[in-house]
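Here it is, the structure in full.
Every protein chain except one is present and positioned as in the full complex.
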Amino acid sequence: MSTRPSRSDGLGSLAIVAFVLSAVSLGLTFLYAPTERVEGDIQRMLYLHVPAAFTMYVGYAVVFFASFMYLLRRESRWDELAASAAEVGTVFTSMMITTGPIWAKPVWGTYWTWDARLTSAFVLWLILIGYLMLRAYGGHAEQVARYCAVLAIIGFADLPIIHYSVQWWRTLHPDAKIMTEGSPGQGLESSMMITFAVAFAAALLTFTVLLKLRLRLERQNRRLDALQRELTRPSPVVLGSTN
Amino acid sequence: MRTLRAILTVVAKDMRGELRTKEALTSTVVFALLVLLVFNFGFEPGTRDVRLVGAGILWSALLFAAVLAMNRLLLNEREGGGLEGLMLTPLSRADLYVAKFITLLCILSLAATVTVLLFIVLYNVPIGDRLPLLATVVFAGMIGLSALGTTFATIAVRTRTREVMLPLLLIPLSVPLLIACVESTSAILAARDFADEAHWLRLIVAFDIVFLALGYATYPAILEE
Amino acid sequence: MSNLGFLFAGFTVAWGLVFGYVWFLARRSQSLEARLDGLERRQRDNASAD
Partner (left out) sequence: MPPAEPAALEVIDLGKSFGPAVALASVSCSVAPGEFVTLFGPNGAGKTTLIRIAATLARPTHGEVLLFGRDVRKAPELRRRIGVVSHRSFLYGELTARENLTFFGRLFDPVGAEERAIAAARAVGLEDRLDDSVRSFSRGLEQRCSIARALVHEPDMLLLDEPFAGLDPLAASNLETVLRGAHESGKTIIMTSHDLAQGALLAQRIGILHYGSLRYWGECPPDLQATFNACVGGPS
């Protein structure tokens, strides 16, 4: 069925590149990028937060695409990809959802507020948790694959609706628009742009490495499951042997 | 025509079974009543307060009662091997979605009617002639909940932790619907000009259409191995 | 500036998450290996018993 993945799939060297790039990004963030005038040093958190958020959306897109392909083709490799991307995506979602409040405390004076972006991020995180729970408790492997694919497709269609509803909910309130997130792009210095670019590349590369690692593990796990079932099948019990 | 008739046959069978045991209906209404009671302790009810928090209370009661009804309803199907019996008939899997959706909508609408009336009485809501508007919003909300609920109750009932699984999957996905329903309900309760709030009703309708279509399209994948 | 404390906390959490996840994957990989060992042993036992 599935071919044994070759040892030299380049994952090791890719991991090294990802690590080096992340270290470079860290260096640029603290040594190269200028201190922002209004927010001060804490603004450097955004070099982590924004790429993490972007990578989360990439993860979502991969899960959606793989789920769609799974329902279309019913090949287990698409389900393996969806399962892996959802888990790695959860790591980046968690990264975004923890660095966000830590950045917000000194800037906004509060860890959490039910602002539009925070709320929708929180909802997305909950959807992913539900997805992983369904993976864990959904029954036998083939059933889990179908159920999770349906959840991923419905969840993905929900993303824009969540975004707009939360936006309306907050901006149309009289007490809205307390604060807007430090939006990159407005009068950004070129050194900031470069730092952001490296940070994005580092995050995406880290995502790729983790995804490949997780995917390899998933495949091995499934092959082992199948092997175990073959080998530990109960020896045939014959009833009615009085015949 | 033939399909429609078969779908209605399934709905009639479901409703007959439900009206005989009244399991989903009674448990849902009693549960909604309990939520209304508990919130009563949280917020000192008075005419002014109801305008602010009434919508939240009403929709909390409706949402949690709906989750309860969904769990009950598909559990009945599961007892005898459930949907598989229906899958052996000429009805297509997508038609089964329509049948289950209509049944769920009927039961949720009945339960919601009772809940809304209880809410109005218990919280002294000065609703006046805005009752039809409130009914429209509640019914539109129930369509959306039933559309998602049919899909996820079918999934949850076959998982190991179904009581937790259904709300865990359903509620985050229904957030836009809930926001829109709460916002338009509070506009109605506060007697604000509804023309300014019409975008919420449009959002509810869009949500209903999108998730009915997706539910219809993906239901075969849930049922068929 | 006390902000640096927050900054440090944020970066620690983020890197911690990635390395924690890698560690978690490594643990799972180890448990797979253990299962594989068990199966191999079982297979050998079966073969010698038959």
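Miscellaneous remarks
As written, the chain order gives the labels A, B and C, with residue 1 at the start of each chain.
We take it that contacts are C-beta pairs under 8 Å (C-beta built on N, C-alpha and C of every residue); 3 or more make two chains touch, one makes a residue touch a chain.
Note that this is a predicted model, so its numbers are computed, not measured.
Across A:Thr29, A:Thr55 or A:Ser76, the residue that sits in touch with the chain not pictured is A:Ser76. In the full complex, subunit A contacts the hidden chain through residues 1-2, 74, 76-77, 79-80, 141-142, 145, 222-223, 225-227, 229-230, 233-243. Contact between subunit B and the unshown chain involves residues 5-6, 9-10, 13, 16-17, 20-21, 76, 79-82, 84-92, 224-225.
Note that only the chains that are shown with their structure count from here on.
With centres defined as mean CA coordinates, subunit C is found 42 Å away from subunit B.
Taking each chain's centre as the average of its CA atoms, subunit A and subunit B sit 31 Å apart.
Between subunit A and subunit C, the centres computed from C-alpha atoms are 18 Å apart. Counting partner chains per residue, subunit C has no residue touching two or more of them.
Taken together, the subunit B residues at the contact with subunit A in this complex read 148, 151-152, 155, 158-161, 164-165, 168-169, 171-173, 175-176, 179-180, 183, 199-200, 203, 206-207, 210-211, 214-215, 218, 221-222, 225. Across the complex, subunit C is touched by residues 26, 40-42, 44-45, 48-49, 52, 88, 91, 94-95, 98-99, 102-103, 105-106, 206, 210, 213-214, 217, 220-221, 224, 227-228, 231-232 of subunit A. Those residues of subunit C whose C-beta lies close enough to touch subunit A in the complex are 1-4, 6-7, 9-11, 13-14, 17-18, 21-22, 25, 28-29, 32, 35-36, 39, 42-43, 46.
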